[in-house]
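A single protein chain has been omitted; all remaining protein chains appear in their positions.
We call the chains A, B and C, going by the order they appear; numbering starts again at 1 in every chain.
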Amino acid sequence: MNKQELLPILRIDELSVSFGTASVVKGLSFDVFPGRTTAVVGESGSGKSVMSMSIMRLADMTGASFPSGRILFSSGAGEGIDLLKCDQEAMRRIRGKEIAMIFQEPMTSLNPVFTIGDQLCEVLILHEKRSRADAMVEAERLLALVRLPDARALLARYPHQLSGGMRQRVMIAMALACRPKLLIADEPTTALDVTVQAEILNIMKDLQAELGMAMIFITHDMGVVAEMADDVVVMWQGEKVEAGPVEEIFTCPKHPYTRMLLSAVPKLGAMQGFTHPRRTPLTVLRNGELVQEGDDRQQDTADYTVPPLLRVEDLSIQFDVKKSFWGRTTHRNFAVSQVGFEIYPGETLALVGESGSGKSTIGRTIQQLQESANGEVWFDGKPMSKMKLAERQRLRREVQYIFQDPFASLDPRRTVGDSIAEPILTHGLLDRGTPTRRRVGELLERVGLSADMASRYPHEFSGGQRQRVCIARALASRPRLIIADEALSALDVSVQAQVINLFMDLQREEGLAYLFISHDMAVVEKMSHRVAVLYLGQIMEIGKRADVFERTAHPYTQRLLSAVPLADPSARRQRVALTGEIPSSIHPVGAPPALNPLREIASGHFIAQERV
Amino acid sequence: MTGFIVKRFAQAIFVVIAVSLIVAVAIRMTGDPALMIAQGATNITQADLDRIREGLGLNQPFLVQYLDSLRGLVTWDLGNSFVGGTPVNLLVDKALPATLSLAFASMFVSIAVSIPLGIRAAVARGRGSDQLIRIFSLLGLSFPNFWLATMLVLLFSITLKWLPPSGMSGFASFIMPAVTMGVILTATNVRLVRTTMLDTLNSQYIMVARAKGLSERKVLYKHALRNCAIPLITYFGLQFGGLLGGIVVIERVFNWPGMGTLAFDAVAARDYPVLQSVIMILALLIVGINLLVDIAYGIVDPRIRTK
Amino acid sequence: MAFAAPPRLHRFASLEFVLGFLLLGGVVFCVVFSAWLFAPPGQISLSSRLVMPFQDAAHLFGTDALGRDVLARVAVGGWVSLKVGFFSVIGSVVFGVVMGLVSGYYRGIWDVIVMRCADIQLALPFILLAITFVAILGGSLTNTIILLIVSQWVQYARLVRGSVLTLREREFILSARAIGVKNGAIILRHILPNLMGPVVVLMTLNVANNILLESSLTFLGLGVDPTIPSWGGMLAEGRTYLQTAWWISVFPGLAILCTVLGLNLLGDWLRDLLDPTGRTNR
Partner (left out) sequence: MSSTMSFKTVTVSALGLLLVSGALASPVFADGTLTVSSPQDPGSWDPVDTFLVNWASVGTNLFDGLTYRGPDMKLVPALATSWNVLDDGMRIRFKLREGVTFHDGEPFNAEAVKFTFDRLLGEEGAKGPQQSNYTAIENVEIIDDNTVDFHLKAPDPVLLTKLAGYGAMIVPPQYIKEHGETYFNTHPVGTGPFQFVSYEPKVDIKLKAYDGFWGDGPKLSELDYRFISEPSTAVAELQSGGVDIVIPPTIPIAMIPTIEDDDNLDLITTSGPTVYALRFNTADGITADERVRKALIMAVDRKSIVDGILGGQAQVIASFQGERSFGFDPEMQPLPYDPDKAKQLLEEAGVKPGAQVQIDIRGNDATFAEVTQAVAAYLSMVGITASIHPVETNTLLNDIIPQGKTGAMFQQSWGGWTFDFDNTAYAMYHSGQKWNPYDSDPKMDELLESQRSLTDPKERERILQQIAHYAADRALELPLYSLNAIYGVNKRVKHFVPAPDNRMRLNDVEVE
């Protein structure tokens, strides 16, 4: 297909969008062609979402104005109509019918109080003037189209009864209900597990081919771009910095920003042949020029000669989730079952797994945030169950925890200085006043911020800066182990790359051990000495990073790896067919899940008895 | 869901029993009804008082009296008033519908005004009409209700002679009391609707509804309002309870033959059976409404219903 | 700690603050300095009864049925109203917030006890409780305040409990626990400041509400000593004069209006001020 022969279905022409006096999108122009996917790439704040909302004219509701530009939409031949000149009434006839949209959060995109059927029918009744009964039949067909099993029963169900992946498929069905000419997908898979993401992307691609519609695919994930896009538009600070066919962008990016973005993306398989984690220099954009920062070195910090710092033995954690009328527990969430591992000083152990695999639960149990665990956790050779209160308190100093969402984990009403000083004062490490203040300043500088930022509030920082503050807080009590619970997943790739380096530098300088909890295989590959793969609360595979990633022995690990989209359009592969959703770890009390004992297949490389 | 309702029901029964005990004890601390009844007599002896007490059944031990009153509540035989011996049922049969209908009318007025205003304010957040609605709603909170009521009477009954100044007789007589109560409730309700609406309007599914091409009216009144319903129902339920307890003043100003008037007179007259019945019936109503609110959650919110 | 942010002076320039400050500040100023500003309000002069307002420079707001200066009475009368309004709210906030924190943070048996007490309290109709209470104990300023505390702590307890239940699952509370901060400190330093916003709004609404409730109680004849002027008392007294001497009740009514409006405006403003993110501009 040669796009030059086609007329664009959507032409964005010198579009500017402002909120009050702030200009968010500046002079943006690009075309979208029928049957093709245009990916709009950019980090947070690049204006890509505002752009998509402007096409729908939904940005009006949040107070946007359009000082200049045109958005020409043509459903047939000719120039088409300028959407910016349409009134809301006219837009209403276009929305959902000519142009449809899918949003990022499948968990909140569906109205919780209406059934799936109701919400699907609403579009059909509105735009196609169908009768309700007729609409229901069509809705069922649409659900089947997005490969949802048992579509008829699904119509009567409510959103909360569906998993995230299922909801996103319902959203796709709803968007495609009236066979729109253009589909705008705003980060549709960002919130999903990698295996579910793979399936959703497959469905979208298939349906696009079937319906011949154009698609604007907004994402920050270069892997997804490589997987999905025909054309790419790169946005940075409200402007288009580069546009072109996908291969061109990936093979010879012209703009420094694009180059920086691509260099920051961790690539799965890039560690092939290294034994230790590797700290790579950071490509940063400085005054429009690309500069390499920091050294390139292997992270040989793990000390296996001494006893392990932390040992987890047969850890099992269960929650009661359902009770009978008489208060007896009938169902339990077997969140973690018989998990064991150890972490040596200076070592990074990664716990990887999809949602519901129990990885965060393990972290929280070690940090004593979670009660009701069986098994034992040894720290520094001492079992936690035998520790006195004071020792447990000391443990809270030596083990620190970093959460996924840096904004949520800082008290919004306290300055970051107060937050960083809190562990120091709680454990009485320094005197209140000048010594503490000086130390807080040092810590801020240590994580790449400036000391005078101590008197600011969290909301005055960007996401990456906040995570640095959290790291500074974690460092404040001079810990020996840091549990990083998805600490990188909320960050933009360029920031993520910086923070990865910060983690590695700190490990080297302070001799820290990390328990690195993540779902991102590429990041894990880059950072960890050893890796444990979790599935439904059990370890499927554990071993050296090279063993797990290069000599993958367990089918679940293989599946996980194959689902990761590669940031390389030439390497589009046919995936391992994945069906269904991740099963639940909730079981009736009398019928606990089967345990799969580990078996050593090579030195230090264990896999579970096959089950998946 | 059923388990949940059964549990709430058990709690409700506990609350009712506790309340009844408190009420029974408290009432007996208000004073001796026999003295009240004999107040006008010139020579009254201790024997006379004992005779009157015996006639009222006050010579029984407290526990017997208390259990009798509970039994009366269950069998809906509330005994006789100490004043004139009128059966309490007769009084309550008239007063309860009067109070309930006024309370419903007030809630109706308030809800009918505050939902559109609150939604309007939320949509126009920060702009002129929002400020105007907020200040206007505060005005309603700034007058004592009896004063507002008197002003309305002065205007609509005495000057214009449009509405009857008191009593319960037909639709017209509902207007002023319901509006007076309604205005005060509206002040808080507008703010509440506005806040919950703002939360809801920020939800992704509202954007989705708009992206479907639904009209703004449908987005606000179908998709958004239905989601606001849960916090609103909770609050309105609580408010209705408060309304039943706070309606005394309005009933007095408008000479409304309701439970408040009944209770007010009963306290003055130390009329235990009437006072106890009124408080207990209102308490039962409040507890019942809270129970209904819990059940209403389920109807409105499928997340609870299908659990 | 010492990492105080610079004062956000620009927030004082909001319409809410200016209007609220002028209204409430004006009233409070008159009330506090009434002794210096106005003639003693107890001065009865049967020869100058019911003087019209703005006729006599000595009686700008006119006089009441006993020839007392309405302006002076309004100024002094604020004491009772403000006392009732503020003390009842402070009392119920302290009690209610503690109960709510205990119930929401420690859960378990405390939660059950506090919430059932709250249920019982909510099931008792307020005015009827008030009438009974006054019939037993008699009407006085202290009793009125106690009565209001008894009936209003529940609002705060429920509000706080609800906030605590969500807050204690928030990551920044988990972070504090992960650091090893003790429960007491978590409650004081992290939970309490984060739930004060809605509490402050409820407080301002309730101060206003309680000033009105006090007047309703006076209206029902459950008030305090009539020689001590109070706005509610003046309104209740003046009601019978409305058609012949409107000023007796209109001026105290206006005083209540200014106070309540001012309080509510300041409450909204204060809530915004307490929130450093400035995002919850509601």
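What we mean here is this: a contact is a pair of C-beta atoms (placed from the backbone, for glycine too) under 8 Å apart; a residue touches a chain by one contact, two chains touch by 3 or more.
Only a predicted model underlies this, so the values are computations on that prediction, with no experimental measurement involved.
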In the intact complex, which of the presented chains make contact with the chain not displayed?
B, C
Omitted-chain contact residue, chosen from C:Ile44, C:Leu60, C:Ile146 or C:Leu274
C:Ile44
On chain C, what residues meet the omitted chain?
42-44, 46-47, 49, 65-67, 134-135, 138-139, 221-227, 236-237, 239-244
Touching the unshown chain, chain B contributes residues 31-32, 35-44, 48, 51-52, 55, 80-81, 83-87, 90-91, 94-95, 150, 153-154, 157-158, 161, 164-168, 252-255, 257, 261-262, 265, 268-270
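Just so it is clear, only the chains that are shown with their structure count from here on.
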Roughly how far is chain A from chain B, going centre to centre by Cα mean, in whole Å?
50
Among the residues of chain B, pick out those that touch two or more other chains and give their numbers.
none
Chain C to chain B touching residues, read off their complex:
15, 116, 119-120, 122-129, 131-133, 135-136, 205, 208-209, 212, 215-216, 219-220, 232, 235-236, 239, 242-243, 249, 253, 256-257, 260-261, 264-265, 268, 281-282
Touching chain C in the complex: which residues of chain A?
364, 367, 369, 393, 396-397, 400-401, 403-405, 408-418, 421-423, 425-427, 432-433, 436-437, 440, 454-459, 470, 473, 477
Going by the contact rule at the top, pick out the chain A residues touching chain B in the complex.
56, 58, 61, 88, 91-97, 100-101, 103-105, 108-115, 122-123, 126-127, 158, 160-161, 171, 174, 323-325
